[in-house]
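Apart from one protein chain that is not included, each protein chain of the complex appears where it belongs.
On to subunit A.
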Amino acid sequence: MSKQHLVIDNGSYNIKAGFNTGEESKPIKVPNIISKTKDGHIHIGNQYEKHTNNYSQIQFKSPFEQGHLTSWETEKPIWDYTFDLTSKKEIDPSSTHLILTETPFQLPQLSINTDQIVFEEYGFNEYYRCAPASLVPFSIDSSVINFDFNLIIDSGHNFTWIIPVIYQNIYWAGVKKLPIGGKVLNNLLKEFVNFRHYDISDDPILVNTIKESTCFMADDFNQTLKKKLNNGCEFILPDFKITTTGFVKTTETIPPDAQVLKLYDERFIVPETFYHPEILFDNNSTTSSNQLVQSAPFKNLIDLIKESIYACPEITRPLLSANICLVGGTTNILNFQPRLLSELQKELPSNWKVRIFDNYNDIPKDEMQWYGGINLSNEDVLKDITISKKEYFEHGSNWCQKQFGFKNIT
């Protein structure tokens, strides 16, 4: 059997997995969770969607904790399930090359666990592990974007990472992290809606739907706040007759007995946390009364991007600012790119060009890393960076971690 390349982008929201099948390779996405519906059934990944359409009181168990992959007893069934979906036949790990991503700055012990599972449990023949951002340069259109110097802004489910990638290598000293991601926004929106409207804390999927369909990034926050009544929208809550997920009201035809959620400033205050992280700490009894939190200045996305660029060698800085790539699911918030562009142009030196890319020829932003992995698997350089099962059993897992792990910034 010929060698196959399997790429897994093991995100904490979705697993993106699939084989390299040439031009038409496409990842399948599986939610990286095990869920328990109200009636007590346990489902892996997206199985719950087929089981029921009433998602209230659904419980989730995620293999991730703060972005770190801690619980392999949860992850293993999800992987098995995902492998079944990726191919018609049972996969044969002994003739498969695996490219796997993991969060930057993973705790070494957890990385070692991952390596052990990959080699000893599954028995993959060859293996390369890296941070997702380092795969992005392989999937961008090199006629438009320089692929030797990139600043990757990877805004995922847990965090937003700002990662300079120079010559396809992560420049670790410039890596910055903003602990705001899709999950934080969901929970913040939940707090707003719980206080102002209905208690929706039982239904995390509904919260996510509301966020994805209504939230947007304000062009000018102060102006938008003043005119917040013009920026309202009405969200029809699920009634299990017309809709099971809920949707934004578009026309006048409104079902007579539908429950409607009227959203105004929540729509743009919640994403505004990227630029004003102090929103996280307001409206909360412990942090809002604390003088220390109130007086401490917080850095927003722009400050961290600036810091990240200035941590890089001087000659690369304008190159980085001209090749900023947005990836990850949270960057799908409406108006994310224009807002970031206008804010960055104000802050960076005027003779630097600022270009921010968020449109990659129909590749969704959260799959960029996966396509990068596919393209990497076609490259020759892969031979030099992979570790084979034989080498692993010869040198052990600590050596493996030394090859792939991050180097401490010193």
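Keep in mind that, in the parts below, contacts are C-beta pairs under 8 Å (C-beta built on N, C-alpha and C of every residue); 3 or more make two chains touch, one makes a residue touch a chain; residues count from 1.
The definition used in the following text is that contacts and distances are computed from a predicted model.
This complex has a chain not shown, and the name its UniProt record holds, of "ER membrane protein complex subunit 6", "UTP14C small subunit processome component", "HIT-type domain-containing protein" or "DNA-directed RNA polymerase III subunit RPC6", is "HIT-type domain-containing protein". Residue-wise, the contact with the chain that is not shown comes from A:D80, picked out of A:D80, A:D199 or A:D220. The chain that is not drawn here is touched, among residues A:D39, A:E90 or A:E314, by A:E90.
Only one of the listed residues, A:H276, A:R355 or A:K389, touches the absent chain: A:H276. Contacts to the hidden chain, counted on subunit A, fall at residues 34, 36, 42, 44, 58-62, 65-66, 68, 70-74, 76-77, 80-81, 83-84, 89-90, 92, 105, 107-110, 113, 116-117, 120-121, 123, 158, 173, 175-179, 183-184, 187-188, 195, 201-202, 204, 221-222, 225, 228, 264-266, 269, 272, 276-290, 292-300, 303-304, 307, 397, 408-410.
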